[in-house]
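Selected chains from the complex are presented in situ; the others are not included.
The first chain written gets the first letter, and so on, giving A, B and C; residue counts start at 1 in each chain.
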Amino acid sequence: SSTPSTGTSTGSQKQIRIGAIYLDSQGYYGGVKAGVQGAAKASGMNVKFIETNPGGDVSKESDFMNTLVSSGVDAIIISAASADSSVAAIKQAFNAGIPVICYNTCVNDAATKKYVSAYVIGDPLKFGQQLGEAAVKEFTAAKIDAPKMGVLNCEQYEVCKLRFQGFKDAMMKGLPGTEFVANQEGAEVDKAVPVAEQMLTANPDINGLYGEAGGATIGAYKAVGTANKVGKIFVFGSDMTTEIATELNKGDVLKSVVDISGLGVGKLAWAAVEKSLKGTKSATVQAPITLYSPAEAANWLTTHADGLP
Amino acid sequence: MTRLSSNTTLVNVVGLLGAIILLYVYLSSSATGFLNLSNQLGLLRQAALVGVAATGMTLVIIAGEIDVSVGPAVALSSVIVAESVHNWGLPTIVAIIVTIIFAVTWGAVAGALRARFRVPSFIATLGLWSILRGIGQFWTNAIPVPLPDSDPIMNVLAGSIFGVPTPAWGMIIIFLVIAFVARRTSYGRSVFAIGGNAAAARLAGINVARVRIILFATMGLLAAISGIFLAARLGSGNAGAADGLEFDVIAAVVIGGTAMSGGRGSLIGTFLGVIFITLIGNGLVLLGVNSFLQNVIRGAIIVAAVLLNVTLSRRRSSQSED
Amino acid sequence: MVTTTDSAGREIIAQAVSVTRKYPGVTALDSVDFEIHAGEVRALLGQNGAGKSTLIRLLSGVDVPSSGTIRIGGRDLGTEGVRGATERGVATCYQELSLVAELTVAENFFLGRWPKGRFGIDSSAMINKARQTLARLGSDIDPTVEAGNLTLAQQQIVEIARALQDEPKLLILDEPTSALAHAEVALVLETVRRVAATGVAVIYVSHRMDEIRQIAESATIMRNGRVIDTVKVGESDTAAIIRLMLGTDPNAQKVVNPTREFGDVMLEVKNLTVLPKVTDVSFAARAGEIVGIAGLLGSGRSELLRAIAGFDRLDSGTVLVAGIAQSHPTAKLMRKAGIGLTPEDRKREGVLLNLGIDENIVMSDFAAVSRGGILSSSRIRKSAQDLAKRFQIKAHDLSEPIETLSGGNQQKAVIARWIHAGARVLLLDEPTRGVDVEAKGQIYAIMRAVADQGKTVVFVSSEVEELPLACDRVLVLRDGAIQQEFTAPDINLSELLEASMASHV
């Protein structure tokens, strides 16, 4: 028995139309979608989602925003494709009086302050930083004070660059001898696996691999297995999925995984939507960044039985 | 004159018009906000990105060729214009000219590969597709290159003239120009002649190689124009933008009744094709269809439209087997 | 100084001076000297591959010589190409039809040099001029229809008219009549005569001696890329000219032996209709018999054959093969029943230029040269060699691509294909089109040999004069039905022609 929402009679509820823009077609956004839609349903309102997926392309994002704004949706939740290039799109919604709720990524600070009514932030710098700190701990425990690191990146997306920045900063701070010897693209798992294998071939002295996204993480630990370096190379990964949690549970290769729960972000985003519908701005909402160690993997698997991150 | 394949074109144009009207009727009743003026103007703006390139692509396909490099060409053009202003400090108008020169040059190179060295255009432009995308991303590190906020030319390009979005004006003018070129100039008729029978065109003294080079250089020019509009609209140059644009452009052209085998096609058909697929895209979003499912529907519609075209035009022409 | 007149004082329009043209592996022209004067009609004769078309391509600027010079209007053509030659008054109808099917007749008329008006191309001027020129040739073809909608004959006339429209000084016609029936041939010949009378030089290529006698005053005979001789047509008999072309004595062509015994009815066609051209055709052909089918161009002979072979759908009627009825023949069924068709357009529908000669022969029945579903090289070689020998296909290596063969030998390979498939009924659509004299004789012989083995041959030809040479019986197709029948030895040319044309005259 939820509290009746404002301004709607229980009998024939006015339909609320929400525009939802998912950054690209990664599973993470499946989690967000489930989170936001689940929360909307639980709220008891009559909500219709108009959703789109511009595949990380700002030009498509701009088209979609245009469509959403001109069709007069009640609110828009968005993971912006670019800090600077998405400003025009978000401004357009703002000018039309439609509240915009960023999640995961957003536009630059100035524009966020001006045009965005809430930002469910999963700060990518902090995201990388927490994992970097975990890596420092792990290497220190293993008495490696100048680790050689390989990176599997997803740097066609700006957010990944920031993740790396955070990770790198934390490692250089904790272990100034750290050296990043290789950095290759491997956002999708099918590409990440061979690229990681080749990286280990070209740099046999690597001590650790950093996966900036889910696919990259899988590529990294699979390559370590193939190269028979289990126990010699540590993998630090991003984004939990059933597969990654299962691997983490073993604890021999994958040492820690940093994650912002898509479901969690979705719930927070919905909360921000509800607030903004009442006309309140909530500025930034910190989405919890969680660091998982092997010991916590099993728990994740039980609480996420349906596989949605 | 040139009641070019008048029967097929007519059937196709009427069919598309019918489909567009049906879409309008359906969407106005089921998709909230569809008939809003702002949505209609937005539609035009979206149509422009596909439409500008589709004009040139119509000629390319009529000539029996294909260009699959449109998306990366548009993206790189947006990067060039932004870099010219942002990093090289060129005045906007010079930046625009520089962008056009670059794009026309790479288009002409692709054309020369086809015309002089007989590299199939599918391969030449597939290579270009990879090269242009790579150059843009490498150059900018995949980070958007901002344009100054207050640039008056860019503001006009991003805005509206007489209430209609500037890119839509651009698209309409380009359609009129290319339609005129196609029907009323030697160059345009040469394109049809080459697509219909390249050997005969050569024997008649038409400079086939030159026409082919111009075709692809024109594609470069149009990509530059689209790229500049895009940069103006986004306020930045983006190496990753216009992803998969070639899919929509080719789809619009073939839905518009231009034959992949060359020799037949019309700009009016392409125009309707552009409107049709823009409407479908817009409608699917407004109806709240799952975004992955939208891919399925769009794929099915292009196949169905071409299937219909082929079947109708086959009924009317002689049964030439191949 | 370059001479620009001959001894009779006539201007030299075009000249080839010790011209050689080499292609990879062939010398198509070998130090050829050639000149032609104003007002002269010159026939260019020679077997397939003699180099006639190559010489023409050089004179019209499509191709350039490997050595030697081409002079048009007294000046070297150099690399000025088609445009240069056109400006100096050379107009050419090429052997391959060169119209763009998707453009209108008027646009084809001005292909590459459309007249400019104030608002782009001046279409009304274009249409008027085209209509006038066509009218001068006595043709009422509508200049606004697409060229692809015309019949082959109409297309040929459009090409000739196009060549004539800007009053050339040299008109080159490369086999303009090989696709035409008699009435249209007469029209073309009449046109050539009229044009020559105005002082235009004409080069005329044809494999048909009777046409040449009607219009040409002299003939240049080529063999193996060389000019052998130039003779006055009026002063040389045909046998002598053919001897020059072949380099040997022509074997006298035998007319069909009238007293023959035929077997059972092998092919029977009853009330066959394929709209719109074929409305009601019935005939029967026996084992051992060669049945010719005469008719004007467009009379529907090709449709008839294609329908019998199952490639076109019947609107009504029945086809019986060896007494077994097929009311809905499909290509597959008819092939099983033993019918083989060789198409009229050898290059476009007959040969597979990218495959070897051997494969071109065995492709009609791969199963026959397979062991356990796998092709056997030795069986392929054996089958192909046997047939190549029987059909006198001149090739030193049967695994070479078939494009290395001359037209006549390609045609033999296409016919051999159906013998390999064990066909009992051979439908040959214009098997002798564009084939030289020697090869024609060989194709008649092949037909006879095949018939003598108890097979049935149906022979379609637009060269009426060859029907009496090859056929036991000739049927005349007109207005969609068989109108008349002639049996050897009473196959009379003029009667045949009259029967074909009856309703048109």
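Definition applied: a contact is a pair of C-beta atoms (placed from the backbone, for glycine too) under 8 Å apart; a residue touches a chain by one contact, two chains touch by 3 or more.
Only a predicted model underlies this, so the values are computations on that prediction, with no experimental measurement involved.
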Please count each kind of protein chain across the complete complex and record the totals against the labels shown.
A x1, B x2, C x1
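In this text, only the chains that are shown with their structure count from here on.
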Centroid from C-alpha atoms only, then distance subunit A to subunit C, rounded to Å. What do you get?
72
Nearest whole angstrom, what separates the Cα centre of subunit B from the Cα centre of subunit C?
44
Where subunit A and subunit B are represented by their mean Cα positions, the distance between them in whole Å
35
Can you name the residues of subunit B that touch subunit A in the complex?
31-34, 36, 38-39, 41-42, 45-46, 49, 137, 141-144, 146, 158, 230, 233-236, 238, 240-244, 281-282, 285-288, 290-292, 294
In their shared complex, at which residues does subunit C touch subunit B?
62, 81-83, 86, 92, 94, 96-104, 106-107, 111-114, 116, 119-121, 123-124, 126-127, 144, 146, 148
Partner subunit B, residues of subunit A touching it in the complex:
17, 22, 25, 48-53, 55-60, 62-64, 66-73, 82-85, 87-88, 155-158, 161
